Structure formats: C-alpha cells, structure tokens
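Read the structure below first, then the notes.
A single protein chain has been omitted from the complex, and every remaining protein chain is retained in its original position.
So, subunit A:
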C-alpha cells in the first residue's frame, strides 16, 4: 500500500512546492471570472431591458437565448470549455519539468519502478485537475450567479441539473490534466509541449471543430475531437449551442473518449520517453 501512496504523496509535494500551480489557478480564476462576469452582465442587461437587443450586434441568436433559462448553465460551462487548457498545462509542465530539470534522476533513484512513478503522477494530476475545476467553477458559478442574481435572473443554483453540470465540469478538468501528463511524456520538450497545447487548444481544434460541421461525415469525426468530447461530457457549451443540429456524443461517451486520449497518450509516452535511458 505504501509503495503506491508514497509516490503519489511525493508527486503532490512536487507540484505544491513550486509556484506554477497557484499561478495557473490565479490566472484561471481571473480569466473565467472576467468571462462569466461579462456574459452575465450582458445577458442580464438584455433580459432586464437595460441593454436593448439592437445595441448588441449579435443577430437573433442571442436575443433568442434570453429568458430561456439556458443562460446560467451556459455561463457556468465556460469553466471547462475555456478553462480546460489550464489543467493540460499543469499536467504537461509536471512531466516535462522532470526532463527539463533532470529531476528524473533523483525520482527514479527513490522509486526505481518507473511505471509506478508515472501512475502516481497521473493520480496526483487528476486531483490537481479537479481542484483547478473547482477554482474555475468558483469563478464561473460564483461570480456568474452573483451577477445574474443582481439582474434578477434566477441563477438556478437550486436546480439539480446545475449541480450535475458542476460535477461533470470537475470530472472533465481532472481528465484534461491526464491529457497534459500524456502530452508531456509524448513530447518531453517543455517548450514544444507548451506550444502544442496553446496552438492546438486555442487555434487548431476550434478551427477543426468549426470546419467539421460543414458535412455530416466530418461532423461524425469531429465529435471525437478532445474539445468536442469534453463539451459532450460537460453537456453544455458555447460550441454546442453555436452549431445546432451538429453531431454530439452523449455525456458518458464524451467522458470515455476524453479519458482514452489521456490514457493512450500516457501509455505511448511511457514507452517513447519515460522508459528511456536517463543520461
């Protein structure tokens, strides 16, 4: 038992004794809070008539949304649909940092069974990813509900579905951290890893998802993209709303697809970099 718990505890201690985790948590909170606050104020203003729909150059879609009760979950879902890049970064930094700072040497000296170390890191990052999920939700739900309430809109906090969304968001953020670990062992170069995370999440995948909606066949493939799978898991997102009628996975399918990405990447990375000579 100790042989499993000790490496996990050591991985937690590695994360918590450097500054990266709280820097990411802080930026994540600020970023999501800003979005949630802005959107809640926008929709609240539209709903209460403080902002006339004509003043917002967003066509009929937005106006159609107001008053539908789908606004609170939409705002809350930004925790995962925008925030997911943070657990990926934390996971990727946790693995690539070991290569970059050559801490694999003391790590493997203390725990020579390397698979155990990678497993422990995955477990620790699942928990850290979930914690980042809580931070993101504190911003999207905490701030979002406050602002919505200020405009007299029911933030739906008594609604079971809202709490389901919150739980699935935490789950999604935890799995995204596993994907980060997997990416880190697949691409041990820290700079390359970070560039891939940012380019893929901020640019390539959104474009692919958008382009895939043009035909039925591509849409059937596009729904398996990690971001799409994540949105399916969370069950609510700006993207799903923006492409009505688009193919989506069910929530649990999305979760499994996302987890498969993380575990496959980690397993492949184990053979590609983790098992290699440490020179």
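Please note the rule applied: contacts are C-beta pairs under 8 Å (C-beta built on N, C-alpha and C of every residue); 3 or more make two chains touch, one makes a residue touch a chain; residues count from 1.
In this text, contacts and distances are computed from a predicted model.
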{"item": "Chain not present in the shown complex, as UniProt names it (candidates \"Succinate dehydrogenase subunit C\", \"S-adenosyl methyltransferase\", \"ATP-binding cassette domain-containing protein\" or \"ABC transporter permease subunit\")", "value": "\"ATP-binding cassette domain-containing protein\""}
{"item": "Option touching the unshown chain, where A:44, A:83 or A:97 are the choices", "value": "A:97"}
{"item": "Among A:18, A:218 or A:253, the residue in touch with the chain that has been omitted", "value": "A:18"}
{"item": "Selected residue (touches chain absent from view) among A:7, A:180 or A:255", "value": "A:7"}
{"item": "Positions on subunit A where the hidden chain makes contact", "value": "2, 6-7, 9-10, 13-14, 17-20, 97, 101-103, 105-113, 277-279"}
